[in-house]
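All protein chains but one are shown at their positions in the complex.
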Amino acid sequence: MPRWLALVDGPQTLGRGPAFWSVFGMIVLAAALLPTFVNAFAVTNLTYFLVWVFMALGLSLIWGYAGILSFGQTAFFGLAGYTYGVISINLGDAGLWTWFALLLALVLPAILAIVVGYFIFYGGVRDVFVGIVTLSFTLVFETFMAQTAGPEWTIGSARLNGFNGMSNMPPLTLPWGDNPVIFDGPAFFWLVLALVVLVYLGLRILVNSRFGNVLVAIRENPDRAEMLGYNVRLYQLCVFVIGSVLAGMSGVLYTLWGSYITPSSMGLTAAALPIIWVAAGGRKDITATLLATVLLTWLSQQLAVKGSQYALIWMGVILLVVVLFAPEGLFVTAWKKLRGGRRMRQNATVPKVISSPSA
Amino acid sequence: MATILETRGLTKYFGGLYAINGVDLAIEEGELRCLIGPNGAGKSTLFKLILGSYQPSEGAILFRGDDITTLRPHLRVQRGISMKFQVPGVFLELLVEQNLRIALQRAHRGAALEQELERLLELIDLGHQRSELAANLSHGQQQWLEIAMAVALQPSMLLLDEPTAGMSPEETFKTGELVKKLNASGMTIVVIEHDMAFVRQIAKRVTVLHFGQVFDEGSLDEIVSNEDVVRIYLGKA
Partner (left out) sequence: MTFLVQAYAFFYQFADAFAFLVLCGLGLAIIFGMMGVINLAHGEFIMCGAYVTVLSARAGLPLPLAMACGTLAAGLVGLILEFLIIRRLYHRLFDSIVATWALSLIATQGMLIVAGPSIEGLKTPFGSFELGEYSFSVYRALLPLVALLLLGALYWLFVRTRFGIYSRATIQDADMARALGANTSRIYSQTFALGAALAGLTGALYAPTMTAVPMMGQAFIVQSFVTVVVSGADVMLGLAPAAAFLAFIQSLLTKSYGQLIGQIGLLLTVIIVVRVLPKGISGWVLQRNGDR
């Protein structure tokens, strides 16, 4: 196995070895086969849960692995969504234009992240102030977009539409003679599923690599990491950009899913949700984050469907309980409890060698 | 012998307080220098200025002849300066092994990295505790781990800020032997210390700092025979 692929197991991720990967494989297979035995509505629903995974993974990377609390994920989410909307409405769905729109929707957040990240990390903004600056900046974006309701706010043929939201953007389309492939329904689901698997595996390799080792060191003690010769600011900027592109991916896919994007997806509550998922599952592990995101989005939907107004209250309670009793996150804590018991029993059989310093 | 580190008129003040006041220092390549002085003399500040944690208010720092005064810390480290802080700065939430890996991975890869890792673990006697959380180590072991990390960078110049703080006499002696061994292999080492027995064990040349200025400099015997030095500092030892 090539060395880089072996990094999919490593110190910065939980779960490894044949047992883990067999289970993973089965889950992916089951998911892929889902459209064959559930109805279209259920497929669309599951797609919706998966759409949010990228943003959560991005936040886990930035916050859990690099120690940077950024409230800016939703800004990149919104920017990507609006970019896709504007470009695809203007260029239409002929040829590969929709894919071009998708690409641009990922590139623009990256550029913005470079600018904002440079301002933050190279400007010496640290700790909680990063959160404040990113939140302010997200709210600026939201406020600005909310007041674009007037007809003069149009880019090409796409009206920004303010707080009413932008809609009617075309789905991803691949030209294929007379029958272009439209990524709707199951096709869209498979696309999103494939992306989730790719991004998940890619991130596992990234965080277990040398790059990941440095990130974790920066999280623990950025000054010390700098004293080991690492260009800390550059690492922070890089991880910030990667996280932003991931948030953007969620943004585009969300826009494609509902054919709709609105400024409220960049508001205070929207900014809180990824933090809730990531904190509840365990921000320091991407598997925990992924599971928590899917579970919590499903849970809040179930609560909403059952007519319960208590959805957000339950979210809040779960979060509070997690912070007080399992601050590393529910899944991470559970995993460690399961594993920890086993490791302690193993150590008991190995004699400890106590060497005394030679005088 | 080439001068590896030089400071010219180095000055650092915080508000109204002069922590370092016009220090001219010259360290030769391959030297083993001890820096002593009463608390508050500015020793740690001097180290932080050399490493780049602090920017000087005035003066210049030259490393191998190049002016590094405005260079960022990580670039100074890449040039060959490495430091062990007074307060152990190991990554507490990471394993011992991970700590060392992070220090090693810039310069080594693959099998060579693993080899170096083993060698360092041997050196500091933590081979059997490689999968232990750094936070669970004793204070002395944490100090050693940090020394090992500083050494892992293969620096040309190593700065040690009170490496034996909190260590038992045996551990202190062992540290001294380690320092001498590293110096014998060609590494320039500058040590800040309060433990005079330790200084005696390793020192060839000693610089005394007092109120942010160089008070005296010479071999240990010369320093000890300087009555003023004895009065301000050595009297306590």
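Each chain gets a letter, A and B, in the order it is written, and its residues are counted from 1.
Keep in mind that, in the parts below, contacts are C-beta pairs under 8 Å (C-beta built on N, C-alpha and C of every residue); 3 or more make two chains touch, one makes a residue touch a chain.
Fair warning: this is a prediction, and the values are worked out from it, not measured in the lab.
Asker: Of A:V216, A:A279 or A:A292, which residue touches the hidden chain?
Answerer: A:A279
Asker: Which residue, A:V107, A:L191, A:L295 or A:L312, contacts the hidden chain when the whole complex is considered?
Answerer: Residue touching the absent chain, from the options given: A:L312.
Asker: Looking at A:A94, A:L234 or A:L268, which makes contact with the chain not pictured?
Answerer: Going through A:A94, A:L234 or A:L268 one by one, A:L268 is the residue touching the chain not shown.
Asker: I need the residue numbers on chain A that touch the omitted chain, in ascending order.
Answerer: Residues 63, 69, 119, 123-129, 131-133, 135-137, 139-140, 143-144, 146-147, 268, 272, 275-276, 279, 309-310, 312-313, 315-317, 319-320, 323-324, 327 of chain A touch the chain that is not shown.
We adopt the following convention: only the chains that are shown with their structure count from here on.
Asker: Under the definition above, what is the set of chain A residues touching chain B in their complex?
Answerer: The contact residues of chain A facing chain B are 11, 210, 213-214, 216-217, 220-221, 223-232, 352-353, 355-359.
Asker: So in the complex, which bits of chain B are touching chain A?
Answerer: Those residues of chain B that touch chain A are 51, 53, 72-74, 77-78, 82-83, 85, 89-95, 98, 101-103, 105-106, 125, 128, 149, 153, 170-171, 173-174.
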